[in-house]
Each structure stands twice: as structure tokens, then as C-alpha cells.
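Only a single protein chain was left out; the remaining protein chains are all shown in position.
Labels A, B, C, D and E are assigned to the chains in the order they are written; within every chain, residues are numbered from 1.
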Amino acid sequence: MPRFAGIPTFMRLPNVTHGSELYDQMEIAIVGVPWDGGTSNRPGARHGPRQLRDLSTMIRAQHPVSSVRPFETANCADAGDVSINPSDLLGSMENVTSVFSQLKADGILPLAAGGDHLTTLPILRALGNKNAPLSMIHFDAHTDLYDGYFGGTPYNHGTPFRRALEEGILDGSRVIQIGLRGTRYDLDDIEFGKKHGVTMIMIEELMERGPDSVMAQARDLVGDMETYVSFDIDFLDPAFAPGTGTPEIGGPDSFTAQKLVRGLAGVNIKGADLVEVSPPFDPSGNTAWVGASLMFELLCVMAPMVAQARK
Amino acid sequence: MPRFAGIPTFMRLPNVTHGSELYDQMEIAIVGVPWDGGTSNRPGARHGPRQLRDLSTMIRAQHPVSSVRPFETANCADAGDVSINPSDLLGSMENVTSVFSQLKADGILPLAAGGDHLTTLPILRALGNKNAPLSMIHFDAHTDLYDGYFGGTPYNHGTPFRRALEEGILDGSRVIQIGLRGTRYDLDDIEFGKKHGVTMIMIEELMERGPDSVMAQARDLVGDMETYVSFDIDFLDPAFAPGTGTPEIGGPDSFTAQKLVRGLAGVNIKGADLVEVSPPFDPSGNTAWVGASLMFELLCVMAPMVAQARK
Amino acid sequence: MPRFAGIPTFMRLPNVTHGSELYDQMEIAIVGVPWDGGTSNRPGARHGPRQLRDLSTMIRAQHPVSSVRPFETANCADAGDVSINPSDLLGSMENVTSVFSQLKADGILPLAAGGDHLTTLPILRALGNKNAPLSMIHFDAHTDLYDGYFGGTPYNHGTPFRRALEEGILDGSRVIQIGLRGTRYDLDDIEFGKKHGVTMIMIEELMERGPDSVMAQARDLVGDMETYVSFDIDFLDPAFAPGTGTPEIGGPDSFTAQKLVRGLAGVNIKGADLVEVSPPFDPSGNTAWVGASLMFELLCVMAPMVAQARK
Amino acid sequence: MPRFAGIPTFMRLPNVTHGSELYDQMEIAIVGVPWDGGTSNRPGARHGPRQLRDLSTMIRAQHPVSSVRPFETANCADAGDVSINPSDLLGSMENVTSVFSQLKADGILPLAAGGDHLTTLPILRALGNKNAPLSMIHFDAHTDLYDGYFGGTPYNHGTPFRRALEEGILDGSRVIQIGLRGTRYDLDDIEFGKKHGVTMIMIEELMERGPDSVMAQARDLVGDMETYVSFDIDFLDPAFAPGTGTPEIGGPDSFTAQKLVRGLAGVNIKGADLVEVSPPFDPSGNTAWVGASLMFELLCVMAPMVAQARK
Amino acid sequence: MPRFAGIPTFMRLPNVTHGSELYDQMEIAIVGVPWDGGTSNRPGARHGPRQLRDLSTMIRAQHPVSSVRPFETANCADAGDVSINPSDLLGSMENVTSVFSQLKADGILPLAAGGDHLTTLPILRALGNKNAPLSMIHFDAHTDLYDGYFGGTPYNHGTPFRRALEEGILDGSRVIQIGLRGTRYDLDDIEFGKKHGVTMIMIEELMERGPDSVMAQARDLVGDMETYVSFDIDFLDPAFAPGTGTPEIGGPDSFTAQKLVRGLAGVNIKGADLVEVSPPFDPSGNTAWVGASLMFELLCVMAPMVAQARK
Partner (left out) sequence: MPRFAGIPTFMRLPNVTHGSELYDQMEIAIVGVPWDGGTSNRPGARHGPRQLRDLSTMIRAQHPVSSVRPFETANCADAGDVSINPSDLLGSMENVTSVFSQLKADGILPLAAGGDHLTTLPILRALGNKNAPLSMIHFDAHTDLYDGYFGGTPYNHGTPFRRALEEGILDGSRVIQIGLRGTRYDLDDIEFGKKHGVTMIMIEELMERGPDSVMAQARDLVGDMETYVSFDIDFLDPAFAPGTGTPEIGGPDSFTAQKLVRGLAGVNIKGADLVEVSPPFDPSGNTAWVGASLMFELLCVMAPMVAQARK
């Protein structure tokens, strides 16, 4: 069956749902979160999982550098989408938490495909807890440490990590944010992050030091602690990923993004996401192709870890 | 100044805000409602007012058939956008009601540019009331009489007229819906409408009878009662207006749309809107051009009415 | 689950494969044929089934005019795609014939989603035979009765019905082609069709007589004989369906297309297809939306027929 | 050679230049005028001839209704583009006049591919003269009888026919304009036209009477006088031809356009043009396809006339 | 008010016109020049200011590296567009000169948003003079030192700096051009530049030395002399800025562009522009986003200079 054919699941993996007989064998679940309820500016990320599935069918079986064959190394599946209600923010967040809590309870490692970045908060609520806050390696143009810039609910795609730090489910001293740039409202988010001990790598520093050095620092920071990886597609320069809600110029290329993700090898990953792909702002579909390719990179560091743990 | 130049206000009208010296002279206010908080499927209507303003600058001064020169006939202005909060549905609705209540109190006739169709509910709350429910002439592919199809809040862009009928601010016996079509969930909305006496003109009937006959019926129905006009751009076939969240094939062309709006002449209009233009789904910008052109048609029936009332 | 969410199967139906437990209950199978091996000019129809699935998830449950609920009336499913090999024309054709032969043998009514129009020939080989040639109602801008215009194989998307008539699997005296137009190479295809008794309704005649009259003729022609329905999306004017390989201006609108398909009610349909949707030539995706909507129209005439036969 | 291959000349005709040996045999010359120096709003028509050539290679040999085979009936060729200087308005106009004067002197019938509508004025200067002013059948949304709306030169794409009437090279009493619509600055152009006896068919009248009746009137008006035919692509509704500088909604479909052009049969055509195709505003290329198809329609009325005259 | 809402002025600044009460407080004026009268190849830059305004509303308040808050540091405003006449090249140039002369006379620092690069010549005529020729730092793929490549007027977007050097309003020995590349007609422009002492940094040299070294040279060259900064968006590689009339491959990324502009800090800037954004050639709008982001970078070096001078 050629890659453009068939019903498009993530990476042409089987669609496995809770209760099906394949569920018990699943080790890594790719889950879509078709949601942009937290988007403050340009919407459309609710269509992200659909287009990521479409483009991901061009992915083949083996990593070109590490030679990992993730779909053989671990039992991967497309676990479908979380049930989202565009007119129910809190209910949708609860649904996300519920799905990822179940996966955690069943010992299945999740890779989420957003959805806007608010997606990550209810996932962190499922995977982390106050007694064992998670570490995080976070690729993004923005800190997402804001305090709710329009009033209304305290939940939007600029606030997830502030909320998570307040809730104690992230350990700020073991959080690193990489690629920060773009015009700012003020310094409130930066100061909040500093207060919580967050390590922030501005784009200038990343460009200066290069991905290898920065990832060495990231691995040192999180050690063997349980770590969440969050990849906002707007980390990339908009020439590489135009289809996103809040693009910022002056970002890295996709080669750098690949090297960074490859540098996650050895990290004790408890969950990961790729968020903010917004198809309506991407005439060529290239952003979803970048996103799907980076999801494959993530799988190639997650699958060997799963296989290792299995032994 | 050529039409493509300058800061784009609606139809190149002055931007007049509450409190400015021109405010007291304003007779017709064009108001943007940059909102898609009620959108159940494809978002983007929040960008509608921006693109409608952009394309509307191609509009000239005089109607080709009626020879009305609306900007001379009545004092028209761009009253800016309602302040919307994408993460606060109820607060945003209150803001809409507040702005239109003020306009009503000041004797200014409003023409709203959406935004999704939920926009219309808070406008109706401002313009109508239980003691004097409004009549309505409604152009749309959908009844928007649903009862909330995803759970969550009872407010989305499929429910505004059900809520308005329940709240008693619309008089169902003097409501006519024109152009209905498309696949259905069930008959619940139709039955609700019938129970409230709503007149529904399916697309087959419109195509059979033609716009003149249908508008004669509409004018008969509303008589000289206070009437609201709501025009959902998805009334048009998606060949003419692809940039919208919920397109339905088999719709009318833009010539028919113009004839229908022209048929509003003589109706006692208390407010009007043009909603559901969604720029991210419209590569060529043509949908906003259709929308702006129909807003001009609306102004050409509203302005003479205002001038008449002035005497 | 909102319509934009989840893994996109045709009309959000279950994916049922041969051998699965749901297979035996399936009454109508929607089958993708991701193929453009017969395309002489602009390729891309191989991506048609993928985009038709995507857009078809906006389809709801009930027909607006007939009130048919096809997914309840008959047991419908997405039977996946035929396995196609872009570099093996004859092998791919055999695969198509094999899949549709199996469906016929199992008493399942097929609705194919192309793929270019050569798709129809191997389907006809599965469904028709020399002893009982099929009738056909064919909507298209072109006769597809050419004799291979570039040399090479006799199989391309302009030749399927010439081949089928030569093979005796279609009965020309009970074939009607509707909507023919566009510049011609010569009259060879027309003469071939006339020799075989094919009824050809040029666009001028369709526009003059209207869809009701033409469909009455079509129903008379095929009577209660076993009939195949083939719908080439280029039947529509390119304003309504730009995403196709061989557009011809001066075509009908989508309202006319709907009325024509509704006029199939009562015909003894043994199979149907919707072909030539080519996503790369359709920036807005509207063509696939028209295609999916017409597939729903087809289902709404096929499902009651299936239910009737069941009794 | 398939239609998508090869160097794209108009309709895959030979490129014949003045001085070449094929020049003397040429009877109909298709000439590009890559120019938008007169465009007051959205530019891009300078790219029209290029894209018209590209799409025109999909044209085949024979007309579907009249069965005319224009390339066999008359000796047609692609005569290349007029040399245009974007920064020299008057010089460019002189170049256009020079090229068409030469063609007239050599007894070659020209079909021009614009370029914006100012293109037509220098052509009329070549083909008409004060002693024998031309008749004209003009398809357009606009009268193009304005008097220079921005100051500067009196030459822009809204003024060509006012200038031509002033110069006495058009006979207003034998000019008919068909399809007029859209918002107006004022009535100055209409009054100017009326003063010169121009017949104006508003879109409402065209829609009411239909193309056959209007073309009968047009043929009556011009009789057997020497007539120029000018077709502005914005005559069509922007759903059918979005790629143009000054679209107006509420226009005809392409079927109507074809019927109108076919109604030119028998007119004593001395030149024709198809103008205002602007590729940058047409993501799908469909406008150029409509334009090229209508150029073929024009050729199918011009070629038999040429053949007739040859006898 | 969210960033996508409201009437789009540059960076959501107030629209201040000559004669208004805010005019006297204005220190930096952003002025649109909606013009492409000098464009020799692909037009559309006349739409640049409109789209730059649209995208610029995504800009926030503070620079991420320098922490400058330009709108607080200096009194910035959107001064509207210069009145341009597409059919009057010389008149339009005079209008540009007139507007910028007035700003200079009023002590207001201008930042122009083009328009094509011919825009810069009439600005230089306003800001420079023979007795005190300006220095210039010029980012571009082209020298724009050509001598009129089509005949006609000596003014097009390839000639502004040749004319300015001839007119003595630029001092060639203090002009530096950065980023030059692309195929050439000949060496005439290079030789002209050398004769006038212009420093030319080819792209190979920029890539080799990096932005810091090149900007040190630029700052040395202009010292504290009055300097104009001209930024042609085609300086960037077309992957980063496709929407421009004359793209050249092999250009820098937007990170490099930012570093270069930041390197202007300390230069005695008397005016600046960002030109050649052409929306019709940019399906995603990304080019205008790059352009608006670089205009913010320019403001962040201009505003502190203004504040400093104020003291």
C-alpha cells in the first residue's frame, strides 16, 4: 500500500482504543488533542492532529542516524483523539487529563499531537503530581509562563507552565526552556520563571552555543528524573513552520530542531507532545510535515527507552 | 487616495468612537465583532472584521440600481470592534450586548460584521426585549435553532435563535429563514422552529420561486414591525463564499443574494449583521469581497430609511 | 467527538476490512481507489480518497429533503483503499477488479471514491459481464469514449467506457452520459458512442431541459435493469470544483448536481463512484467537500434500495 | 506531445514573428500585451499573457457545438508579445498601436490577450479611424467610460472607451456594453455614454432577457459594420474568474459567457481582445483557464469569418 | 482588545494626521507609501503598507534583547499613507517628498513602509541635500544603482541610489550596501557604485564575516553623520520572504537580519524604510510578518536615539 493511500493514522500505525485486544500490548500511544480553546490569537490548531496524521503517513520505518526502528522497538499505536468540546474549556481539559491518566495507569507512554499549547497543562496534571513534580525540556519561542493576558479564565495557551508551576506538578529548578524570542508584553513571565528556578535559553544563546552544548546542559539538568518533553512548532522559524498561531521570526531551522530532539536520548521521558500546528495558516502543508518528522524523532528516543525498561 | 491605500476602515468611513465629537452625528454604525467563540467546527471568523474592512475599501459611493449614495444619505461611520476575549465566552457576549445597547440608546442604527453567528444573540439581547420582541429576516444555510450539540455551554453558533426565541426577544411568528439546506443531525431544530411559528424557506423553494417572490413574503410577514436582518455568508454556495466555517453545497449565487437584500427596501430595520466570514479558509479573499459588497447592499436599504425617519 | 476530530474515515463510519467480524453485516462499502495512473494531463487524483475522507467528516446524519438517514437505513462502512501500485497499471487494475468482485460475491453494494476515471473500468469488469451487461448513468464533461490518445496502453482516464463497451460489460443502448462539453480532438468518441447506442446529453440540452426532465429520461432508459452510476467531479463547472485534472468551463452548479443525483431514486443501482477529485489543484479543499456531499447524496438513494431489497 | 508539455505558446500554435517565412500565411494573430500600466487598483495583469498561454495549452482542436476547427479553418499563430515598458505609459501605448497597425496593414486579424483594459485603446487607434469609426461589442462589469479618476495621465484602465469616443475611433451609436454592474463613483460615465449613444445592458437586464436576446440586439446594432469585440474577464462573477483587478459580485457564469461569445457568429469582427486576467490574485489558475477557453470561443467565430472572406 | 481585533494601524499605534492635536507630540512617524510605480517585474508592493499594518498588530511592546519599549520611549504614531497616483509617477514622487519634507521640518523622525524601492528616492530628496548629503546603510540583494533598464523614465525601483548619488543627496563614500547577490545584467551598477566610493558587501562576504563584523564596519563608515537606513525585504532569502517582486536565492535568514538591524544602535538615523513587501506573491502572509518584525527592530534603535536627543 503506497504511503498516500489508506485511512491516515499516525505513521500508518494501527488504531488502538481502550478496551480493544491490542490495547494491552500498546507501549507508546500517539494521542491527538484537536483543540484550540486556549488560543489567544490565530486559531486553527484544532485541525492539527488531522493534518499531522495525513502528513505522517510519509514517514518510513527507520531513523537515518540512530537506525532505530521505533515501530519494531516498541509497540506503538494511534490511540485516536481525546474528545474535545470547543465550547467547554474546563470540560475539555478534564477529558485530556482523564485520557492521559488512564494511559499512565496502564503503563503506556504517551506522545500527544496538539492542539494548542494549553493542551500540555491537563497532560501534566495526569502525568505529574505534587509529591513527584516532573522535570521538563521545553522547545518554544515563548515561555508560556504568562498570567492570563485577556482576563477570563486563567487558562490559555500562554499560561500552561505558570499554572503547572503554581500547582506544583512541575519542578521549576529542573525545567529548561529553549529557543525563547520574539517581542514581549513585559518581563512578568521571565521573572516568574526565574523565581521558580527555570532555566531559559534565549535564541541568541542557542545560536551561539549550538544544539549539542544546550542539550548536554538539558540532560544534566534533568538527570534521571521523570521528564516531560514539550515541543511547540513555533520554536522553528516561520520559514520552516509557517502554519502556527503565534510565529516569531529569527528562529532555528529544522536541522537544529532534529539535533535537539536527538539530544534527548537517555532522558527519562514520561510523556511528550508536539503542539501548535495550525493547518489553516499553512498553504503548503509543510508545517505538519515538519511536525510529523519531529514526532518520529521523539519516537526514536522514546522507543529504545521503553525497550530498555522492558528488560 | 486610491482605494488600496490608507488605514482600512469599513468602506473608508471615519473611525468614530464613543465620546468623540463625531459620535453625536453618527446615524449608522458599522461595528466589528472579531469572534469565533461559538464556532463548533472550523474557526477563523474572529479574523472576519479585519478582512472585511480590507476588502470593503474597494466599495465606491453609489448603488448601481437604486442610485442610493448611503454615505451621503446617512451619517455612517466605522465604530471599531467590540472588545472580545477569546477565553471568556460569557464576558464577550456581555461586551457585545453592552456596545449595541449603547448604540440603541443613542439612536444609532447598527450594522455588525462578524464573527461567528453566536454574535447575533447578544446583539438581539441589546436590540430586542420581551415586551417588544423583534421580527427577523434571516439568510442562512442553517436554522441555527439547535440546542447545543456538544454539551458545555448552551451558546454556540448553531444555537443563537433557539436561545433568542426561548428568551422571548424574537417573535417566531414573524421570523423567516431563507436558504436552508445541508445535511442534518435530526429534525429537532426544524420542529422547534415550527413550534414557534418560524417560516422556513428551504433552498429548493427559493430556487423555485425566485428572490422576488420570497422577499414579498418576507416583507408581508414582518410588515412595519421592528425587524432584525441577519445574513450568514454561508447562505451562498461555497463557490461564491468558500471562506466560512460550515459551507453547504447547492446554495445560491451572489446575484440572488443581492436581489434578496435589495428586497429589504421598506422593511423597518433595527439592526443587521453579516457573519461567518472566515479568512483562513479563503485563499483568494473573495468571500470577504462578497461580504463587504453585501454590507454595502444592506447600507443602501438602511440609509434611506434613516433619512426618511429623520424628517 | 466534534466533526473535525478523530481518524478520518469516510463519513466517520467504522473501518471494516475483509475478515473482520463487522464485515458480514456490511451492506454498503465505501472504497477508496487512490490512483491516477490513467491521468493524461494534470495528476493528483491519487490523493482524492484521502481528502474526500477528510472533508466527508463534516457530513451529518440525515438528508435535508428526503430525510433518509443512510447510516441507519443500511449498514455502511469505510472498507479502506484498494492496494494500488503507481508503477504497475495493469496490476493495479487487477487489484481493483479483485476487490470489487469480492464485494459483489459477498452481496455488498460498493461506492467507490477515485482516483481518476480509469478506476471505473476495472470496477465494471467486477460488476458487469458479457451475459448481463450493465446499464450506466454517467455524469461527466467528457464521454471518456476515446481510443487512447497518446499511444502506449489502451488504458487511460479518457478510454474506460470505450473499453467497457468493447468488452461487452456495458450495454450502450442503456448508457446515458449527461453534461458533455468542452473542446474536442475530433468526433471519434461521439461516433463510437452513437454506434453503440449511447444517449448523450450535451450541456446545452441539460441547461435547456433541466435536471428533472433529464433524469426522467435516464430512469426510463435504464428501467429496472442493473445500473452503474459514475460521477466525474469535472461534470461541475470549475468554479464549483476546481480541483480536478481536466476542468471544462460552462458546467452546471452544485444545486443541479444534487438534483440529478436525487433523481436516481428508484434506479436499480449495482455500484457507483465519484472520481477525479485532485487535491493538489484545489487550494481551498472545496472540491473534496462537493465530492463528499455528492457521495452522501448517492448513499441516500442507495441505502433505501438496500433496505427495500432486504425485506 | 501531451498538452502539459512543451514551450507554451497560445493554444500550442507556432510562434510566428514579423519577417519569418510563416508570417505571410498568418490570417489570425494572437498577440500578448503584458501590461498593467493603466491599473488603478490591484495590479498583476502584466502577467496575464504568460498564464493564458500556459493554460491555453489544454485547449483541443474542435468546438463542441459548432464543430469549428479554428486552427484548420484559418491560419492561426502566436505572434508573441508587444514590447512593453512598465515605466513608460505613452511609449508602451505607441508600441501596442504600432504592432496592431502592422497586423492590419498586412491583413491579419488580431486577437489580443491582455493586459489591463487600457490595452484596448491603443489597439482601437490601430484598427479604427475617424473616417470609419468602429462598432464595438463589449463584455464587462464596468463601462470604462470614466474620465481619469486619480488625476495624472488621462489614460488608465477605466478610461479607454471615453478616450476612444472622444477621438472618434469608436461610433458610440454602434457600441453595446453588456454586463454592467458594481458600485459606482457617480453617474458621469453613464451620462457620457448616453450622450454618445452607447447601448448599455445592465446585469439585471442580461439576467432577465438571457444571452440569446441580448446578442440578437447586439448583432442588429452593429449590422455588417466593422466591429471590435472586447471581453473583460471581470464580466464574469468572481466565483468564476477571481483573478482580476476589479471584481464585482453578482455577475454571470461561464456558460452564459460562452453563449454570448457564440452569439457573435456573423459579426464583421476586425479585432478582439480578452483582458484583465491577473494571475497573482488567482491561486488556482482557473481564471486563466476561463480566459483561454473564451479566447478559443472567439477564434471559433473569427476563423470561419476569415475563411469566408478568403473565398 | 486582542491583537487580531480593531482597525489595523501600524503596531496598533494611534493614527495621527497633520493638523491633529496629537501631531505636535509625535516624535516618530510610521508612514505608508502604497506604491509600485517603479516596479520593473512583478508588481504588488502597492499593497505592502496595508498588509504590513495587518501583520504588525501582532507586535507586542518590548524588545526581547535590548528590553527597549519603543512606544513608551518615544512618541510613535501611524501617520497614514502618502497619497499616491498609480498613473502619475512624477506627481507621486513629489507627494512622497512633500510628506517627508514636512516631517523633517517638524522634527519628526520617519520610518517608511513601502512600496517598491523607488520610494526611497523621493524620501532622500526630502531628508538629504547637496550641502549635507546623507550617509546610508542599505540592506538589499541588489545595488539599485542601475541606469534605467527599460528606457522610459529614469525612475524605477532599480535606479533610486544612482539618481540620489547623481543628485548629490547621498555621499557615496559613506554608503554601504549589504547582502548583494543574484544574477546581473552587467557590471555597470557595480562600477558606478565604485566610482562613487560605495562600499559593497556581497552575500559571500556577509556569510563569511557574520553580521557583527559587517555592522562594526558600517558603524565606522557612517560615524556620527546623518544616516538613512533602507531595508529591502528581498535582502532575505525568499524562503523567509517570498512575497517580493525580485527575489534572489542564497540570501540570509531572519535571525541574521535581526542582528544586522540591532547593529544599527548608536547610528545617527535620520530616516529609515522597509520596502518591497508584495502581498500578492505571498500566500501565507509571512513576508509581511518578517517586514513588520524588522520595522519593530528599527523602531527599537530609533526610539532610544530620539529619547537621547530629547534630553
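Couple of notes before you dig in:
Here, a residue touches a chain if its C-beta (ideal position, glycine included) is under 8 Å from a C-beta of that chain, and two chains touch if they have at least 3 such contacts.
What you see is a predicted model, and the numbers here were worked out from it, not measured in a lab.
Taking the complete complex into account, D:S83 is the one of D:S83, D:N129, D:S173 or D:Q308 that touches the chain left out. The residue from A:N41, A:Q102, A:S213 or A:S254 that touches the chain not shown here is A:S254. Within the whole complex, the absent chain has one touching residue among C:F100, C:Y155 or C:W289, and that is C:Y155. Residues 1-2, 4-9, 15, 32, 34, 46-47, 49-50, 53-54, 78, 80-81, 83-86, 283 are the ones on chain D that touch the missing chain. Where chain C meets the chain that is not shown, the touching residues are 36-40, 42-44, 46-47, 85-89, 91, 148, 150-153, 155-156, 280-281, 283. Residue positions on chain E in contact with the hidden chain: 40-42, 150, 180-187, 202-204, 207, 237-239, 242-243, 246-251, 253, 281-283, in rising order.
Everything below uses one rule, namely that only the chains that are shown with their structure count from here on.
Between chain B and chain C, the centres computed from C-alpha atoms are 39 Å apart. Per-chain Cα centroids separate chain C from chain E by 56 Å. Counting partners per residue, chain B has 2, 4, 40, 42, 46-47, 85-86, 150, 237, 239, 253, 281, 283 as the residues that reach two or more other chains.
The touch graph of these protein chains has some other shape, matching none of line, ring, star or complete.
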